[in-house]
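First the structure, which I've put down as structure tokens, then a few questions once you've had a look.
Note that one protein chain is taken out, while the other chains of the complex remain in position.
Showing subunit A:
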Amino acid sequence: MKFSRRTATVAAIAGTTTLALVLTGCQTGGDETPSDEPITLTITTFGTMGIDSLYEAYEKEHPNITIEATNLENGGAARDDAYAKIAAGTGLSDVVAIEEGWLSTIREVSDAFVDLRDFGIEDHKSDWLDWKYAQGTDADGRVFGAGLDIGPQGLCFRGDLFEAAGLPGDRDGFAEAIGGANATWESFFEFGQEYTAKSGKAFFHHPSFFWNSFVNQQEEGYYKKDGTTLNIKDNAALKGQLNLIVDNANIGAGAPAWGATEQARNDEFAVYVCPSWMLGVVKGFYDAGTTGTGWDFADVLPGGAANWGGAFLGVSESSEHQKEAADLALWLASPEQQAAAFKVAGPFPSTLKGQELVADATDPFFNDAPTGEIFASRAKGVVAQVKGPEDSVIQDNVFGPVLDRINQGEITDGETAWNEAITLLDQLVKQ
């Protein structure tokens, strides 16, 4: 998952801190440390995962354990950080958060992480959604990642702006207006065109979110189900979606894909694709505690249900305290803590019990929307797509630039957009 860009300083400072933490984390030694000896565990997370608030409770339960946490600004920073340390063979935190987007790459070097079956994860296997558990398992059956959240998607929208334009602005009314359970991307954009025509304002901030959602909705995405064969060049569905996006670029705000704070505050766009973890991003546009901004959250996604992102926790093989680190990772991934993290930052639990625990959750920022109920509904029928090794490169460096140029009004016809993407694909991805 990607998160809004805060200040880049955070990443840089966090990067340096990681090093310091790693150095201090290696002070105590030996696997046979008795459990009451003081131990420092390091953990690296990214974005707004909502688990940082749980450390204190864990430390209270385990007085000998001190948690030194590093939070990187987004999944990309966490990926670069993890890759560099795996390549160096040293430096990984005891517990490492892994994002779904680069999980398939980590799977190829999963021996950098311990097999969580050795630490009892199998006893809790039934907690997780089957596909989530399977995602964290490699070809040899080793479980290298304990699932945290999943990313079922709904739509965040500005009910007040829609009403001001004479369009339905309540949760159900908006969902119905774009087609309800049968909403398609076409009917969604039709609504957007109407909104822009009536209000004179842009409808969305950047088209990449519609693109990513659409790709995730396909049975096979950038890769075929085998996870190695590319599935792009003759893909009429992808080409059609790119066309649709180009045709509707006129109702976009031309805002940056991430960090559209200014535009949000100025009411420059009215809709935002919201996987569970994105709720925190939208809130991040405003000061902490702000409500009544007009944002609401609807139980609808054009084109049907889809999963976007989701994180895992791995325990590094190089950890000096594998047992304690695995205990911490499994505790953080337990249904109760997943539910607690959801209440703090919004990432939706990947365990069934966790989902039950948040079933009655509401969110005051989103006009008291029943977020727990909506996400449970949005998660129905969702199965994560098989991702290939270059999935994030294709998303960020092949379609990313093209969508950016569409957003800036530099590409205005679908054919050009598609051809540019294919050119980039040929240049960037070994086929």
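One rule holds for everything that comes next: a contact is a pair of C-beta atoms (placed from the backbone, for glycine too) under 8 Å apart; a residue touches a chain by one contact, two chains touch by 3 or more; residues count from 1.
Here is the rule we use: contacts and distances are computed from a predicted model.
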Chain left out of the displayed complex - its UniProt protein name, from "2-oxoacid:acceptor oxidoreductase subunit alpha", "Putative gas vesicle synthesis protein GvpL", "FtsP/CotA-like multicopper oxidase with cupredoxin domain" or "Sugar ABC transporter permease": "Sugar ABC transporter permease"
Given A:126, A:228 or A:408, the one touching the chain that is not displayed: A:408
Given A:56, A:262 or A:368, the one touching the chain that is not displayed: A:262
Which residue of A:83, A:131, A:286 or A:331 touches the chain not shown here: A:83
Chain not shown, touching residues in subunit A: 2, 5, 7-9, 11-13, 73-74, 76-77, 79-80, 83-84, 86-87, 105, 108-109, 112, 255-258, 260, 262-263, 392-393, 396-397, 400-401, 404-405, 408, 427-428
